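Heads up, the thing below is written out as structure tokens.
Here the complex is missing a single protein chain, while all its other protein chains stay put.
Chain lettering (A and B) follows the sequence in which the chains are written, and residue indices restart at 1 in each chain.
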Amino acid sequence: MSQIQTSDTLILEITSSGKVGLGALLRAMFTAGWYNLKMMAIDWFVIFTVIVQPLLFAFLAVFLLKGKGAEFPLISIVVGSGMVGIWGGLLFSSAFNLEGERWIGSLEYIVASPTPLGPVITAKTASNVLTSFVSMSACYALAAALLRVPITIANIPAFLLAVLVALASLLCFGMLLAPLFAVNLMMTSWANALEFPVYILGGFLFPISLLPGWTNPLSYILAPYWACRAMRAAATGGEGMWAEISLSIAVMAILSAVYVILSFWLFRVVLRRLRERALLGMQ
Amino acid sequence: MATPFTNFRIFWQSAYLSYKALFRWFSPISYASSKVIMPLFQLIFFTFLGTFATGAENAPFFLIGNSVLAVAINGIYGVSMTVGMERRQGTLPYLFGTPANRLFLFSGRAVVHIFDGMVGAGISLLAAVLIFRLDLSATNPLAFALTILITSASTAAMGLLLGSLSLVTLNVMFFNNTIYFLLLVLAGVNLPLEMLPGWARIISQGLPLTRGLAAARMIVAGSGLGDIWWLLVQELGIGAIYFTIGYIAFSLFEREAKKRGTLEAY
Partner (left out) sequence: MSTICIKNIHHTYISKSGIFGRKRKEVEALKGISFTVNEGEIFGLLGPNGAGKTTMVKILITLLIPSSGSATVLGYNVVSDAAKLRPLIGFVLGGERGVYWRLSGRENLRYFADLYGIPPAESSKRISQLLELVGLSKRGDDKVEGYSRGMKQRLHIARCLLHNPRILFLDEPTLGLDPVGAREMRSLIKQFQEEGRTIFLTTHYMFEADELCDRVAVISKGTVAALDSPRELKRFVADLHVIECEVYGILPRQIERIKTIASVTDVAIRDEDGTQRVFIHTKEGGAAMPRVISILEDTRVGNINLREPTLEDAYVRLVGGEID
């Protein structure tokens, strides 16, 4: 029989409401994101959405669009097919992260802990999106070097700013998607259905002016649309660049705030529903 | 002992089971989402992309290409998932414990998806006509249906090959996705074969769908069976090759999986 005592005094970093404090929350999010990366590195499905699919898309887009010349320069194609990859990663990780926990059986343990579920899932999604971004950038840089096609970015600081804001607002969009997917437990196929509509409405590889006018408002409420616009403006430069970037960033900020507020509300509703219907675990 | 009659029964039982699995997995809502909404938006996306890139007059090229591609959703994903799902549900060991004829067991799984794939192509084509006013007035419907049937069968043969992979790897979705996207890019769906670099054209010749799609395009342009029969024979031939490889792989992997005990592992 072991003589190890398990009842040492232990003071948890927990506020009076029963939730973890801010420092502990950030730590938990970091661990969640980091371990998610560790587990993901061996997931082939992720490798597909992050590398194979965007590269095939880029191949297709380059071959189709190379005739457009200055109207749709190479960097626009890179940004557009990059957005295809990031959206794929964001969509599938928002859809699967929560469902994955349910599959593993860990969702119940997480929900019962003093760390709220939303930030944990968001941290995981963030690590997914960040990997798609990094690995895709690396792929394009490599492809450009191998094929000796220069990928020129007109204004590098502006581009970095645009990328940063774009990633942040995409992540907020992901925060909204995760509980939405949890409302319906057949989310796998809904994720499939949502993939292409955003490629279309986001204007990634062709302008949305080609679409019927009534769809434009839908584009305007999607962060991916503005993210693509901001990055494209910074990459191609030109006269109205800063106006375009500031407009996109401003809209992304507003949209992100709305997404986050909705996300908090939805997470609460969904968790309550899952608790009422005994859907946190798998039967 | 297996008589022709029991083999026949195994074939249909296997077909029935995969059909049931299909509908349990895909409830009506999710069936609509992966079989109607997904292909529909894919069609819209590539048609807009294609006409933006190459001009509005080329819309039929993208519409026909993506409609015919719809058979691959069943052929690739549907067929290979029926095997994968059995593995996940742990029914594979029971199946392999039986002396049932593997050839019939194997091909029975594909048959429902061949027809369901035709339905999928039909839905996409209907959308192409309704939304983009695709002109099918010169099309011989029977020849077209036969072409779709053969193309659906040859992609399902590819699906069987992928399905047998799921006996030895848990990452079959990765292969499914990759093959599906290769079809999208290299089988003449969205890029005319002439535009492809030499190495890519070689790959495209080895894929199912390439010739069936070429035949479908000719039929829409007004050709009859007499002009395209050779393409269909070739498409069937490709399908037969994949079926044979798939069947051999299935038998090999079955033995391998039994040895390694990976049938139940998930």
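Everything below uses one rule, namely that a residue touches a chain if its C-beta (ideal position, glycine included) is under 8 Å from a C-beta of that chain, and two chains touch if they have at least 3 such contacts.
Remember, predicted model here, so these are calculated numbers, not experimental data.
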Chain A residues touching the omitted chain (full complex): 1-2, 4-14, 17-21, 24, 27-28, 31-32, 35, 38-39, 42, 104-106, 108-115, 120, 272, 275-278, 280-281
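To be clear about the criterion, only the chains that are shown with their structure count from here on.
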Computed distance of Cα centres, chain B from chain A, in Å: 31
In the complex, chain B residues that touch chain A: 26-27, 29-31, 33-34, 37-38, 41-42, 44-45, 48-54, 171, 173-174, 177-178, 181-182, 184-185, 190-191, 195-196
Contacting residues of chain A [partner chain B, same complex]: 44-45, 47-48, 52-53, 56, 59-61, 63-65, 67-68, 72, 184, 186, 188-190, 192-193, 195-197, 199-200, 205-207, 210-211
